[in-house]
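Here the complex is missing one protein chain, while the rest keep their positions.
Letters A and B mark the chains in the order given here, with residues in each chain numbered from 1 onward.
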Amino acid sequence: MEVTGLVSTRVQRLLVIVFVGLLASLAFVGGATAAHADEVGTEYDFSLQGFVRNDGEPIQDVLISVSGNGYTAEVVTDADGKWLIGVPDKGTYSITLDESTLPTGIIVTDAANPDVSNTVELTIDATNSKTYNFFLGAGVRETTSFLDQLIQRAVTGLGFGLMLALAAIGLSLIFGTTGLSNFAHAEMVTFGALAALTLAVDLALPLGIALVGALVLSGAFGWGLDAALWKPLRRKGVGLIPMMIVSIGLSLALRYLYQYFYGGSTRQLPGADGLDLKFGPISLSPLDMLSMAISIVVLLGVAFFLLRTRIGKATRAVSDNPSLASASGIDVDRVIRIVWVIGGALAGLSGILYAFYRPGVSWDMGFQILLLIFAAVTLGGLGTAFGALVGSLIVGLFIEVSTLWIPSDMKYVGALVILILVLLVRPQGILGRKERIG
Amino acid sequence: MVDFWQIIQNAAIEIVSPTTAAYALAALGLAIHFGYTGLLNFGQAGFMAIGAYGYAISTLTLGFPVWASVLVGLGGSVVFALLLGIPTLRLRADYLAIVTIAASEILRLVFTTNSLDAVTGSADGLSGYKNGFADLNPIPTGTYGFGPFTMNEYDLWLRIVGWGLVIILGLLAWQLMRSPWGRVIKGIREDEDAVRALGKNVYFYKMQSLILGGLFGTLGGMIFVLPRAVVPANYATTLTFFIYTILLLGGAATILGPIVGSIVFWVLLSAVSGFVARAQAVGWFPGMSSVQAGQTRFIIVGVVLMLLVIFRPQGIFGNKKELSFVK
Partner (left out) sequence: MSSSGGPSTRPVKTVDLHIGDSVPGVKKTNPIIVADKVKRAFGGLTAVDVDHLEIPRNAITALIGPNGAGKTTFFNLLTGFDKPDTGKWTFSGKSLAGIPSFKVARLGQVRTFQLTKALNLLTVLDNMKLGAKGQKGENMFYALLPWLWRKQEEENDAKAMELLARFKLDTKAGDFAASLSGGQRKLLEMARALMSDPTLVMLDEPMAGVNPALTQSLLDHILDLKKQGMTVLFVEHDMQMVSHIADWVVVMAEGKIVAEGPPDEVMRNPAVIDAYLGSHHDSDLGEDPNEEQAEHAMKELLHDDDKS
């Protein structure tokens, strides 16, 4: 091993260097060439556009970004100061002008309206297109210090990570007890959000009742999937890899079934708007805080369940060694059933919180974060519930904090690269047991 | 009234369409990975993207001739396979799955980002790289074929190259798999420790398989973009899943399976979505909108994939006993 070990470690180091180098050069090329896109998303029917001019003088290369309804895009102005961003749906979008890309001494300002900010909200309703021109003028830009930005991002990332953890722990428990890498977990996440949408908007139930109802439905959905599909397949003795491919088929079918019934648009849950509260450098909406609090309470509850309750201990025993657990009198089928119910409910809750975070409910929202959930589970150590929590927090933090350096439409890239790098040095994951994995 | 003749004609076009050939190539590569070696490659979309972008960027940005652009794509594919394989092929099979799926998503996101717009065209993608390929066309201008298979000289040339590649690479894979090399590869699928105990360098063989199957996917990626534009959204994970469906449809550990699987997949997909769309238009499905009619195809693919794995894991051509996976 001495010889091969050395070589493989060396090769791995080399790989890391090559990989990082590759990314760095991509970022470099990016910086040098971003100047040409003045229109993006032209394939969509709806668009936002405008001019950036100072005293009638067009300003080129100003970065404009749009976000809303689960969609984000960036564009820079052309020689005429013009920009256009296509968006997939009607709805409200927030448009931000990056003041750091303006010439020095010029900021977004308006004598008539001293409160004007570099971020505005625009709503596309009746027309297919909306125009907004930023008012510019001489002034000193208020910059947020790097540290403040870092803190803000870290807090946002923590919230995202906690939300991911809810889904990841369910996935990890299911993997631990049944060995199934469940690709349809994404659709269980989406299910929670869609159920909440149906109950709260379509049936107009009070929000609280709707959310509880959505959670119950999500748990029932998990139970139903196990009872109707996975349990029979286990009985049939279908192998783990075929089961995984079945879950891929299920994911595909469910996702487009959602699209079939709910359409391709993004819809909002009630209560999604709320003013941000400021805590020093951190600005959070009450909803963000509530979401983080709920996540923490639920995660503590899951931890209590796993560590203190009889059935929780049985779950861990089944994860460790199913045949031994079965031999020592644990009803493995019952444990798996309970795990599916819990997994479904946790995924549903994660979907609801994600719907407020993005914000919006759409048919493929779960699929958008599926790889991140997988990354979190793998990062923490396959099949360990607490590993999934740690992995999720790392992924969440990394995604948000990395946007300080890399373009925001590449933020998932960072998380996935981290996943690969961690696997290189520690294949068993951060909390995974070191055992024969090769 | 539903025009069944038109539906049949449209479906028949798919039999020889270059897209069918491209998917057949990618599925053949995946057969080498998954069906023969047991490697869980979930990044075949990434290998295809490398073919598409490698070719298009070399042609557009670097001004390379056709042969050099093809080589760039193939070279990129080998590098990609090495990057994926060196760290993961020593580990349990699911690690390769996670790393390949993550890596192909990384590629897609990198090809989509605005920061690289000048090179990749970001979300809009690339076009206008076909002249070099069209210039190589020895077929004089004109109209060829009959009935639904009527086409111009470019389309004919493209089909000849695409299906020529399918035949050549199919024969190559067939010869490899009946050789002692193929025996080692299949042995690794069954139990790599046993093969190791017989003195074979399993890691090396797995790497060869990963590279070879990846190259098939990359060539498929090039054929895929010759009748259309390069658009990053095409290379999402769903593409890999479609190729798995094709592979399992035909039979994972067969050569003919992925090829016929691709034909069956596209013909059925065209026929079913053609039928649903037309039937919806004349009101056979009350309550279904035309948009919904378009989405049924994906639901059907998903359900077919599930049913295949559960009830006929050996596919159309697989030996009943030789299930591609019995573990």
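Convention: a residue touches a chain if its C-beta (ideal position, glycine included) is under 8 Å from a C-beta of that chain, and two chains touch if they have at least 3 such contacts.
As the structure is a prediction and not an experimental result, all values here were calculated from the model.
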Item to complete: Sort through B:L172, B:A236, B:A279 or B:I316 and give me the one touching the missing partner chain.
Response: B:L172
Response to the item:
Of B:V70, B:L84 or B:V184, the residue that touches the missing chain is B:V184
Discussion item. Considering the complete complex, identify which of B:L212, B:L248 or B:I263 is in touch with the unshown chain.
Written reply: B:L212
Worksheet item: For subunit B, which residues reach the chain that was dropped from this view?
Response: 172, 175-176, 179-184, 186-187, 189-191, 193-202, 208, 212, 253, 321-323, 326
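The definition used in the following text is that only the chains that are shown with their structure count from here on.
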Worksheet, complete the sentence: Chain centres from averaged Cα atoms put subunit A and subunit B apart, in whole Å, by 28
Worksheet item: Along subunit B, where are the residues that touch subunit A in the complex?
Response: 40, 83, 86-88, 90-95, 97-99, 101-103, 105-106, 109-110, 112-119, 122-124, 237-238, 241, 244-245, 248, 291-292, 295-296, 298-299, 301-310, 313, 325-327
Worksheet, complete the sentence: subunit A contacts subunit B in the complex at 8, 11-12, 15, 18-19, 26-27, 29-31, 33-34, 36-37, 40-43, 73-75, 181, 233, 236, 238-242, 244-246, 248-257, 259-260, 263-264, 371, 374-375, 378, 382, 407, 409-410, 412-413, 416-417, 419-420, 423-424, 427, 437-438
